[in-house]
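What follows is part of the complex, with its chains left where they were.
Order of writing sets the labels: A and B. Residues in every chain begin at 1.
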Amino acid sequence: MAVVPLLSDEEAGAEALAVFDDIRAKRQKDYINTFWRALVHDPATLKATWDRAQIVMAPGALDPLVKELIHISVSTANGCDYRVHSHSAAAKAKGMSPAQHAELLSVIALAAQTNALPTALSVPVDDRFKA
Amino acid sequence: MAVVPLLSDEEAGAEALAVFDDIRAKRQKDYINTFWRALVHDPATLKATWDRAQIVMAPGALDPLVKELIHISVSTANGCDYRVHSHSAAAKAKGMSPAQHAELLSVIALAAQTNALPTALSVPVDDRFKA
């Protein structure tokens, strides 16, 4: 179904396998997501993406769960089915409750609606919102 | 610049003014955003949107600030400049720190990138992510 074959460990080269090793060690499980297997064709982007994701998703001023909710929000607006699934799973793994999931969806739906209205009317930004 | 004129209190009818009164009371300030002024042309949608926004944005299983971050995320992905401004201002008013803002942006940027890659490769969703 994919545009490129998803490569097995045996088909991956040393550079990609080193990233897989790091993913397995950090996540403490053997399974490698199809996304990373699709990126094996470009080990440099595989490594850059994995490295950047770890930095950005680490705990910081925002809670890791909140970062997953942001991912789900962007992925929904972009219509990226892969990321909607992977980050919904990650959010559940980080403790998202059914009530939090339901509220997330209602905010996303409200935002979609309140994005459409000012766009359809070309409402000018209030001066007080500008930096 | 807008597609419809932004109406003043004097030009608004009783139904719209009642919503303005409610906005002013709940927000405890006199200023009415241009968005609401543009919706005066359709008082029913004005009222429905305001009513729904209050329900959805109220404190619940998710913190009100987190709800603002979700709004900014969706609005960025949808390219809605009005909402990027209004919810960034709202998030700051609800305590978003510069460090939180910076992390929000880095997660949004990461999500945009990690949405593009699986879409460009049509990566199939892992079975384990399905309900």
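FYI, a residue touches a chain if its C-beta (ideal position, glycine included) is under 8 Å from a C-beta of that chain, and two chains touch if they have at least 3 such contacts.
Just so it is clear, the model here is predicted, and its values are computed rather than measured.
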Identical protein chains across the whole complex (2 displayed): 6
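Criterion: only the chains that are shown with their structure count from here on.
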Centroid spacing, where centroids are CA-atom means, of chain A and chain B in whole angstrom: 21
Complex interface listing, chain B residues touching chain A: 1-4, 6, 31, 33-35, 38-39, 45, 49, 52-53, 56-57, 60-62, 66-67, 69-71, 73-78, 80-83, 85-86, 88-89, 97, 99-100, 102-104, 106-108, 110-115, 117-126, 128-130
